[in-house]
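A protein chain is absent from this complex, but the other protein chains hold their places.
Which chain is which? They are A, B and C, in the order written, and residues in each are numbered from 1.
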């Protein structure tokens, strides 16, 4: 995995960014609490919540038994009553045993109650493949939770975005699925201005370019930036757009870019069919139809459950080389 | 809901078609059994399995307690051991509490075992909205189960397809998600030739036309046919393609049609984002890019959990009028 | 010791008797209201005015009514899809409940929920839910919130015996027990989950045997006497509110009709149904009231009033407007 450019000034890790966001919001609002497996005494399986138990005590940093459906449902009930739970899934893979709670309770209770119930709850944890974790532990879930109205989806790539978006998510009055990445926890990036809130629903152009729009989200941003850098050397200027949130989705920023570059590649982790990426490609193909000089192309994971062997895992995951090839293809360059 | 044309010769209902398929396959192979809530003594919540308990006995037609995760997992284990379970979800909405069993066990065990384990199992039941069942009971799940490699998806619309596909699904050596429709159980259609097997992965042109390809699956076929009929009167000849299975997906039949008609509308029930329909639209937009005279357009449900009130439900569901408008739009006709 | 044993003994007893009769009169009124309400709902359903699934609890009214009376107004309540009785016993206006069944804008869930998803948050009625077991963890969460805030509220959660087989039941009871949360789990054992009897779904017919796995309080009784329901629940609630942790109560009861309007309930013998009808809590309460000295005229007037109120609810629902079509996207996000 590639890492972002060396930051100029003060830096912090993605992990610290998340921790700061939680700590600041917990300090600000005592209705906020954190519940999940190992979040307290163990400081989180990935050490994201280090120090929070010590700071906020057992009442607000709560170690849960292995009962995702139970504690996700518990957090939903607590949110109904006006608390503001942060419900951590050790990884999003384990959210599948809480699937009904998330999509049939959290995403639907407000509608079913005719707007009487408000659900200020954040579900968070790492999603996507890490390294050699095998078929059951490598799910990119953006296509799953991005499917259902009633639950917002944020998927930050940089530490600054992670902090600003998590703070917004915690203040949000709707359920938010907050998708992190195990492989990003250790990366460093520029710190955020004090108190910064990054609103849900605003994409960011992470690199400007005029030849092709490359839209992505989450960890794939760094794959996109690496590909963009490589293509620079070949005279192709790629505009990299980081969607940052999938629901709401910032269509305007993306479409404006494609209408300028006339080409678009969608890059995402995870399976191909019924994917969020396919929806984005369809959106662009339809809304920028008259502007496109080439079909919208996608780079995603192969349509295979993730095997353990590292060579197969590499073959399955999107990487910069695959993105470079896709961009060249839509630009009708040799080797594309 | 519209119904199919009055059939010429012998007819049977969709419900009978499914029942015959199960009975014939159970007769043929005593490893086949049916398990689910109310499938036995009650004959199925929708009477699909009427007579099966009487015919095959309690050993092979098994009423399960309300424990979808448990009995779906049980059926998966039984399939591993070489039995051929038909695991009925009273409705697919309830499969969400068995989500992990389906996507993390059934869809992955063969891969994880390096091909040692074979999983001949059919999960079946009605999916999609019926009438006024509200937010938790109206899920079209094609976009959910169509997402994951490792599990095939069939979604028949006519009684004949229901029978032929279910027989194939039961003989299939891979997990199959078989999506029926409560609103189709009572419809009648031409009977199938004795012993007919309809292979998974073969679409059918349900109506030929030269002006626009309208691709759909499941119950929406009848909405498509109704729209096609209405458009006929306006001089637009729509080719209606019934995908019949989503995995495998018959790309060839669809693309050949679009390359002839130069226009395509994708019609499906269920939410918009990360939908199987979006994947189909993306496929067509990419693979038939040079043939398209208009952007691929989609008609699907609104991006809202299903409310109970009938007027709102109608506003949310795709219907013939919406399809007519979409087809006119891609044909650049007035009112489109 | 009082000087005059007669007054000292008799007067409090008389007072208690009167209070008891008042209590029962209120419970009786609620049960009759619910019975009439559901009969009219069934009629409206057959007339096509109500759609979707309609689950009646005719025969089971004593559970909701007796339990709700033992709760405080700000205790939190969560129920299953069979929850007309619970909403009404909680105080949700009949008009708002019937309008919801009719899918009208004036419904207690603004027409979004229907019969299975009645909500009345002002009365701490946090909804009816359609996925068996799915609402149990929500109740634990409501109790968690009370506990978190140091408020003396408890959460009561109603579900059928069919739910005892599902994972969410286990996880909810397990978490509530572990953290000693103030939850009253009320299992309405009507012996059937659709057509599946408890003898075909549980290896041990006693649902409260599950409590042994968590070490929580349990109780088990027949819900054919609404006062018994009230008293036993009141005792349990007191312990829970006092910090004793959750309790699981199994109340044996019976639904006189099918699972939903679509179910002819052929899986039960006429004898079985009749035997339970004899124990119907509504005539039982009426008889008791008469014994306690309630006047026949008062009872008749009460019953008449219930019918009038239900008729008014039907009229209100019928005349109410549909939700505005322009608001089809409303109420999804805050």
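Note that in this section a residue touches a chain if its C-beta (ideal position, glycine included) is under 8 Å from a C-beta of that chain, and two chains touch if they have at least 3 such contacts.
Values in this document were obtained by computation on a predicted structure and should not be read as measured data.
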item	value
Shown chains touched by the chain that is not drawn here	A, B, C
Selected residue (touches chain absent from view) among C:169, C:267 or C:316	C:169
Residue among B:149, B:189 or B:295 that touches the chain left out of view	B:149
Touching the absent chain when the full complex is considered, from A:48, A:83 or A:97	A:97
Option touching the unshown chain, where A:190, A:230, A:256 or A:304 are the choices	A:304
Among C:23, C:105 or C:209, residue touching the chain not depicted	C:209
Missing-partner contacts on chain B, residue numbers	33, 59, 64-65, 67, 69-83, 100-101, 104-105, 109-120, 149-150, 152, 173-174
Positions on chain C contacted by the hidden chain, ascending	165-171, 174-175, 177-178, 201-204, 209-210, 212-216
Where the missing chain touches chain A, by residue	37-38, 41-42, 45, 63, 65-70, 93-94, 96-97, 131-137, 302-305, 307-312, 315-316
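One rule holds in what follows: only the chains that are shown with their structure count from here on.
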item	value
Distance-maximising chain from chain A - centres being C-alpha averages	C
Mean-CA-position distance for chain C and chain B (Å)	38
Chain A and chain B, separation of their C-alpha mean positions in angstrom	31
Chain A and chain C, separation of their C-alpha mean positions in angstrom	42
Residues of chain C touching at least two other chains	109, 111-113, 117, 129-131, 134, 167-168, 331-332
Interface hub residues of chain B, defined as touching at least two other chains	69, 93, 96-97, 134-136, 303-305, 307
